[in-house]
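Here's the structure we're looking at; comments come further down.
A single protein chain has been omitted; all remaining protein chains appear in their positions.
Chain nomenclature is as follows: A, B and C, assigned in order of appearance, with residue numbering initiated at 1 for each chain independently.
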Amino acid sequence: MELRVRFAETDAMGIAHHAAYVVYLEAARIEWLRTLGLSYRDLEASGVSFAVTEVSLTYRTPARFDDLLRIDVTLTERRSRGLRFGYRLHALASPEPRLIAHGTTLHVATDRAGRAIRLPEAWATRLDAATAGGAC
Amino acid sequence: MELRVRFAETDAMGIAHHAAYVVYLEAARIEWLRTLGLSYRDLEASGVSFAVTEVSLTYRTPARFDDLLRIDVTLTERRSRGLRFGYRLHALASPEPRLIAHGTTLHVATDRAGRAIRLPEAWATRLDAATAGGAC
Amino acid sequence: MELRVRFAETDAMGIAHHAAYVVYLEAARIEWLRTLGLSYRDLEASGVSFAVTEVSLTYRTPARFDDLLRIDVTLTERRSRGLRFGYRLHALASPEPRLIAHGTTLHVATDRAGRAIRLPEAWATRLDAATAGGAC
Partner (left out) sequence: MELRVRFAETDAMGIAHHAAYVVYLEAARIEWLRTLGLSYRDLEASGVSFAVTEVSLTYRTPARFDDLLRIDVTLTERRSRGLRFGYRLHALASPEPRLIAHGTTLHVATDRAGRAIRLPEAWATRLDAATAGGAC
C-alpha cells in the first residue's frame, strides 16, 4: 500500500509526526485485508471490531512532506481471538527505497460491548489461507 | 477556555496547522456548554448530536507550539433545530493577547439516524437563559 | 483526486470528523497543483508558503469510514499575492456520486518570516495558463 505524507501530518521539525505513523499502519492494515477480500467496514457493520491492544514502532529515518511511502503488512500471528501484524515502511526514494520505520500491532476481536470474542469463521479461514499461501 | 498548542498540532511551517483550529473550536464549544451545566457527552448518550453543517475560519496571525490560547465562545443564534456559535482565539502573549483567528460554526440537532430534530427542551431553555443573561 | 476516509478520521458519531475535511482539501489542492507541474514541496523548500487565511466549509451529507471520496479543486481567484480555491467533495457511491461537502480556502504567499509576498513568477504564469485553458 502506498500513501503520501500530508502537510497536515508534518510537525515543526519538518517531518511526519510520529503519531501519524500509527494512522498509516491502520490504513495499510485495512488495505491489506481488502486485498484478501475482507472488508473491515463490513466487519464493523456486523458488530465485530479488531480492538488494538498493543502498538510498537521503531523509527529509523524521518519521512518528509510529500514523500511517497510504501507500507508492507504481514500477519505474523493468528490466534483464536486475536491477530498480530508486522509492518515495514519505506520511502520510495531513489536510487532505492529508504527504511523509515517498522512496527507491530496486536488486536483482539471484540463485540459491540467490547468483550473479546472468537474471530468470525469466514475471517479465520481466509486469513489462514492467506498465510499458508505465503501472502504474508 | 484555555489550551496549549501541542507539538503534534504544528506543521512544517512551524505553526499550528489550520485544521487544528477546527478541533480547538469544538473543544471550546463543549467546555462552554459545560459551564452552563450542559453535558454534550450526556446529550450524545441520549441519542442527540449537534451535527456540524458549516465551519468558517479567518486566520489572522499564526499560533506556535506551546502557545497558550484563550478561546471565547458566543452563542450567536438559537433556532428551533440549530445553533450558531462565534469564536475568537487569542494567544496569551505579553504585553497583551494577540488575536489568532475568529470563526463561526453552524449546527443542527440530529437523532441517531442523522435526521434533523428539535433541540431538547431542557437544552433550549438553558441556552435561552444563558443568552438572555448576557453570558453569550 | 480520490482518497479513502480512514478509520482514524471517524468520530463517535460514526462519520468522518468535520476537521478531517480541512486536511482533505489541503491534500487535494496539493495534488491539483502537481497535475499542473507545480510542486508545493519545492515551493516550500524555496522558502515560499501559501499561508491559509480563510477556510469555509459547508457539510451536506456525512462521509463514512472507508468511503471513497472524489475532491474537485478549482482555482477561483488569482491575485498578485494570493489564491482562492473552491472544492466539491463527493462520495463515489452508486448509482451516482453523493455530494458530501463544498468549500473554499484563501491563501497568501509568504516568505519564511511570514510576510506577504508576490507569487513566484513561474507559479503565476502556470496558474494563469491553467485557468485560461479551462483546467479550473
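Things worth noting here:
FYI, a contact is a pair of C-beta atoms (placed from the backbone, for glycine too) under 8 Å apart; a residue touches a chain by one contact, two chains touch by 3 or more.
All values reported here derive from a predicted model rather than from experimental measurement.
Which of A:Leu36, A:Val52 or A:Ile117 touches the hidden chain is settled by the complete complex: it is A:Val52. Residue in contact with the omitted chain (choice from A:Gly37, A:Pro95 or A:Gly114): A:Gly114.
Touching the missing chain, out of C:Asp11, C:Asp42 or C:Asp128, is residue C:Asp11. Where chain B meets the chain that is not shown, the touching residues are 4, 6-8, 22-23, 26-27, 30, 39-41, 44, 65-66. In the full complex, chain C touches the omitted chain through residues 7-8, 10-12, 14-15, 17, 19, 64-65.
For chain A, the residues touching the chain absent from view are 12-13, 18-20, 22-23, 26, 44, 49, 51-59, 62, 114.
Here is the rule we use: only the chains that are shown with their structure count from here on.
Once the centre of each chain is set as its mean CA position, chain A and chain B turn out to be 33 Å apart. As a whole-number value, the distance joining the C-alpha centres of chain A and chain C reads 27 Å.
We define each chain's centre as the mean of its Cα atoms; on that basis chain B and chain C are separated by 24 Å.
In chain B, the residues that touch at least two other chains are 12, 19.
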